[in-house]
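Every protein chain but one is kept in place in this view of the complex.
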Amino acid sequence: MKISARNQIPGVIVQVTKGQTTAHVRVDIGNGTIVTSSITNESVDELQLKVGDHVVAIVKASDVMIGK
Amino acid sequence: MKISARNQIPGVIVQVTKGQTTAHVRVDIGNGTIVTSSITNESVDELQLKVGDHVVAIVKASDVMIGK
Amino acid sequence: MKISARNQIPGVIVQVTKGQTTAHVRVDIGNGTIVTSSITNESVDELQLKVGDHVVAIVKASDVMIGK
Amino acid sequence: MKISARNQIPGVIVQVTKGQTTAHVRVDIGNGTIVTSSITNESVDELQLKVGDHVVAIVKASDVMIGK
Amino acid sequence: MKISARNQIPGVIVQVTKGQTTAHVRVDIGNGTIVTSSITNESVDELQLKVGDHVVAIVKASDVMIGK
Partner (left out) sequence: MKISARNQIPGVIVQVTKGQTTAHVRVDIGNGTIVTSSITNESVDELQLKVGDHVVAIVKASDVMIGK
């Protein structure tokens, strides 16, 4: 399945932190840049996300702001 | 001003396309990765965004999904 | 690729309307319910979205509100 | 009050899970499809959301992606 | 219908600008503060939004960032 989201950046998971309902997943996308994702615990379980996994950080274009 | 958004990725604008109300700004963040941002024309005007500008692509952690 | 987004609802495209930069895609998910998606024209082109296509409407859990 | 959000899908709550600050509410919208919503605990309390409630899952069009 | 969104700020519409698919609606919420909303043209038509209307600007808590 291809997704309409314009931004799909490959990287490697470097940290997974689960709270009671919400988890934070950090993905190293290279160049020393870490992307932080806040998703449900269920997503972490269902995709069996863990440190070292090769994943894609996905962001819809309408959720990207510009700072200058 | 510092912003709470977890993801602030530096890059260079490679394209600015304005529609009637909504503009698309493409930012090269290195490694051959282009981030696309959909923002208002007013933002483009107010920040005077143009090709070659050094900018920061900003994304709130809750807007990042993971694909695996 | 599996995606972390909790909501992935299958349906059939019933309308595609392109503006100058932003397109609206309507998806019939059954029971007479139409889901409207606002995405970039580029996404419509890249996925070659057209009426009759079997697609999936994808929504992150943090983007769903409840009315009662 | 009418809301501008394009997607307002009726359903019945089948699960409410509260964390420390964030709750997950699952809504059965028919056809075996469950929509998951991540909202604040305060919203759950204020709307007194509980299993069996007839509610509406609300999503802005700009938060809907398409997979194909 | 009550909505789970934490932020519902009353105001008066001071400008409506329609593009080909996306409209911008500006709402004066008092104290000289104008809130800009980007919604579909269909929403503007369906709610018959026009200058002078008393409306509510609605924002989900997970879409609010903090700058300091």
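A, B, C, D and E are the chain letters, set down in written order, and residue numbers restart from 1 in every chain.
FYI, a contact is a pair of C-beta atoms (placed from the backbone, for glycine too) under 8 Å apart; a residue touches a chain by one contact, two chains touch by 3 or more.
Not measured: the values here are computed from a predicted model.
> Going by the touch rule given at the top, which residues of chain A touch the chain that is not shown?
Chain A touches the chain not shown through residues 17-20, 22-24, 36, 38, 62-63, 65-68.
> List the chain B residues touching the unshown chain?
1-6, 37-40, 42-44, 46-47, 49, 56, 58, 60-62
> Going by the touch rule given at the top, which residues of chain E touch the chain that is not shown?
3, 5-9, 24-25, 27, 29-31, 33, 35-39, 43, 47, 49, 53-68
One rule holds for everything that comes next: only the chains that are shown with their structure count from here on.
> Where among B-E, A-B or D-E does the B-C interface show up again, with more than half of the contact pairs the same?
B-E
> Quick one: report the Å distance separating chain A from chain E, using the average Cα coordinate of each chain.
30
> Taking the mean of the CA coordinates per chain, how far is chain C from chain E in Å?
Computed value for the inter-centroid distance: 23 Å.
> Please set out, as single numbers or ranges, the residues of chain A touching at least two other chains.
1-6, 37-40, 42-43, 47, 49, 56, 58, 60-62
> If two chains touch, include that pair; go through all of them.
Going through each pair of chains, those in contact are A-B, A-C, A-D, B-C, B-E, C-D, C-E, D-E.
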